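Please find one structure pasted underneath; my questions will follow.
For this view, one protein chain was removed and the others were kept in their places.
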Amino acid sequence: MKQTIIPLGPYHPLLEEPEHFKLYVEGEKVVDLDVEIGYNHRGIEKLSESKTWDQVPYLVERICGICSTSHPMAYCLAVEDLVGCEIPKRAQLIRVVVCELERIHSHLLWVGLAGHFIGYNTVWMWAWKYRETILEICEKLTGNRNHYAMFKPGGVRRDFNKEQIEFALEKIVDVEKPIRMLTDAILDDPVIHKRLKGIGVLTKREAVNYSALGPTSRGSGVPWDVRYDEPLDGFKDLKWKVIVQKDGDVFSKGVVRLLECFESVSLIKQALLNLPEGGAIDADIKEVPQGEGCGRYEAPRGEVFHYVRSDGSNMPYRHKVRAPTFNNLPTFKASCKGETIADVALITASIDPCYCCTERVAVVDKNNNEKILREKDLVKLSVGKTKNIMKKIGKTPALYNLEI
Amino acid sequence: MSWLIYYIIFPGFIFASIAGLLTVWLDRKVSARVQWREGPPWYQGFADIGKLLYKEVIVPEEAFGSGFIAAPLFGLAAVTLAVTILCVSFFGMSEGFIGDIIVVWYLFAIPSIALIYIGSTSGNPLSSVGVSREIKLMLSYDLPMAIVIVMMALKAGSFSISGIMEWQRINGSNISNWYGIIAFVVAIFCIQAKLGRVPFDLPEAETELGSGILLELSGGVLAAYELSKAIMLFGLPMFLIILFWGKGIIGGVLMYLLIVVLLILIKNTNPRVRIDHAMKYFWGWMSGAAVLAAILAHLGA
Amino acid sequence: MAKKNNQKVMKNLKKKLKKDIIDIVQPRENRIYMRVKPEKAPGIVEYLFSKYKCKLCTASGMDMREGIEIIYHLAKEDENMIINVKTLIPYSKLEIESIGKKIKAFRWIEREINEMLGVKFKGHPDMRRLLLADSFPKGKYPLRKNFKNSDVTDEDYDYERSGI
Partner (left out) sequence: MDILKKSFKKSIWVFHLSTAACNNCDIEVLELLTPKYDVERFGIKLVGSPRHADALLVCGSVNAHAKPRFLEVYRQTPKPCLVVAFGSCGCSSGIFRDSYSIVGPVDKVLKEEDPDAKIVYIPGCPPKPEAMIEGIVKGLEAV
């Protein structure tokens, strides 16, 4: 059977990070997949060996634009694990607030893009419109829309004052309503059910075998969530639950993300309400003894792992960073096999690879008449599929309009 | 001599491009408004063309040099000729010739052929994919449109524009009866495809093929293509006015605005369709509707 | 509850693997560091991954004076414990059995350690470059201590091989 392989150059007209996938396809069916990354390699681990302990959070924050507070969080936990010191309660709750805020805005970004992939561009515009309010809260609390620079080993750099907390509390309430509306609109939309259910299935055994992380594994019934498995003492007295779905297809991964937004909103409210009065926000570590420590935290896309080893000097001897997408990316081999090209764009979006940097999938034609399939090609294919599903159902849901 | 003046100044190049670029601006403004955005300023069309002329032209080595530059200019000239013939007889300045309705329709087809020529010679794999889609699209929308034109001409008993307009002036414009409305809907979709607008903008899908067929055009050459598209955006609705309305200038302007608004509406309310969908759509539904309209017209409804 | 079952994990780890482990230490309540000989390491890690139901967090390689040390970080979620298996591979014979042969999760991390530190993984299915550019000069390993950031500058990249 003729195998088609489409190479796709790293530079893509719309935007996105340069990631390059090669998909070996027979006709419409996907047979194999090859990934080529490295366009973004900036040698961060080598750089952090030339930074002092306090400078590393600034560097580590710029690994990924949208989970830019999980890396410093995991790094600070690693250093605190190495030093073995206790962090004041108020600092922990401030950390929880900032991390959960980022989880919402990262999930909303994903919801917008997933909507774009199946042709609901209104979902894209709405999700990103409500994401603006979250960014406003972040800017109010931490001073910057994304790279917050709030954490340092031993605690938090800045404190929240009364006025900031009121602003955040009142704004977070009027974010919950639109997310509720968006979730209901998406979850009970017949076309989305037909479109997302049963494709790109990652079985539980495969998820364990690839040690997938975050929503990708929780969507297949594997209840790994670092906030639950290795709870910070800040988390112990907050009430929340891990969201797990069983059937591991794109739909359940989406459901996990959407419901997590609500958990995050309630977490933020609880944390902001019982911030302990006054109290130091920093256990100011004087010097780091020899030894090693691992820290891990639940980023929006999965568990971020940092390993730090020190030889007593004021710079880390070795600093290992592992982003969640590193484990989730190879799961494509399992979940993309046997799917049609039209669905591949959705499957790549389902693991939310660090802001769709891998959404351009290459389908290569063996007898080298290169059929170039770019992202919008895939989007169009998937939109085409949505259209004929709608014909079958004979109803055009309100969400489905406004091609951008 | 008077033909030359018509061609260059009044209904020809200058007038058509101004009207076309204003329509392009109207289209972008309304689409932006629909998405809560504030659209571009009124002179946006002129600024785009001006800027493109200001830029240098890059000709890829594989492309056949002079042909690459001549083709869009050739397309532009053909479109302006078509618009001149249309407007000359619409404003009653001089008698058209027999069969000029067919001539106009195929003059409008020349820019697409020019595009296919550019796309195939530019040696870029992406534009070759765009070329195959453009050819398929042309084939699909020509069939229903041809049926509509022939039907209108037979109804009016003459193949010249002024003849059709004369007939409609006497016994009511075509749009006012059943077959006219069906044919009008078919014609609107065919024009949408001919202009390459969103539901059918397959050949130059922006992020899909990296503006596929237009990938290699740059500078003045691209300006020629954009201008011909703008003039077509002005010319094709005029073509429909003659086919379906026929009488009066004021009525014509109102009809023109109605058609443009319809085109914008279609563009904003549905996502791009896959190429095989488009072909099935045109050959199936559209041709069926055109044949139905023809039967109705024949029965004198 | 956490106190009690952590001793339990330490005890049965000792019981099962006692002869292979050089030493095992538990500095904190949810961390275990275990030092193992390079030939034994793949066997132990596979045992921990499959039978003992641990998940692979990652593996980090370090350039120590006497050789390259690889630490396999495995997390045992239900007892919220991180088990780190450390092996020291001498410079003289820089190779180790690849775990990626059997378990897919290890494939990418082994490719990264190979290109960054030069450790050969015997039997790895597709050992290619993962992160570094193809035009990166051969034979240079960025994460080694003797490699300075300024060693490789713009000129050393020969761009013909970058496949443009």
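Note that the chains are named A, B and C in the order they appear, and that numbering of residues resets to 1 at the start of each chain.
Criterion: contacts are C-beta pairs under 8 Å (C-beta built on N, C-alpha and C of every residue); 3 or more make two chains touch, one makes a residue touch a chain.
On a predicted model such as this, the values are computed, not experimentally measured, just so you know.
Partner chains of the missing chain, restricted to those shown and counted over the full complex, are A, B, C. Only one of B:I9, B:A32 or B:I295 touches the chain withheld from this view, namely B:A32. The chain not shown here is touched by just one of B:V131, B:I175 or B:L217, and that residue is B:L217. If you put the hidden chain back, the residue from A:H147, A:R180 or A:H193 that touches it is A:H147.
Touching the chain that is not shown, out of A:L47, A:C85 or A:L187: A:L47 (per the contact rule at the top).
By the touch rule set out above, chain B reaches the unshown chain at residues 28, 32, 35-41, 43-44, 46-51, 53-58, 206-207, 209-211, 214-219, 222. The chain not displayed touches chain C at residues 132-136, 142, 147, 149-154, 157, 159, 162, 164. Where chain A meets the omitted chain, the residues involved are 9-11, 13-18, 38-44, 46-47, 50, 58-59, 62-66, 68, 109, 125, 128-129, 132, 145-147, 354-355, 357.
By our rule, only the chains that are shown with their structure count from here on.
Comparing the centres of all chains, each the average of its CA atoms, the largest separation from chain A belongs to B.
In this assembly, the C-alpha centroid of chain A lies 45 Å from the C-alpha centroid of chain B.
With centres taken as mean Cα positions, chain C sits 64 Å from chain B. Residue positions of chain B touching 2 or more other chains: none. Within the complex, the chain C residues that touch chain A are 27-28, 30-31, 33, 55-58, 60, 62, 71, 73, 75, 77-78, 80, 82, 84, 103-105, 107-109, 129-133, 142-143, 147, 149.
Residues 37-38, 41, 43, 45-47, 50, 81, 84, 208-211, 224, 229-231, 291-294, 296, 303, 305, 307, 309, 317-318, 320, 322, 326-327, 329-330, 333 of chain A are the ones touching chain C in the complex.
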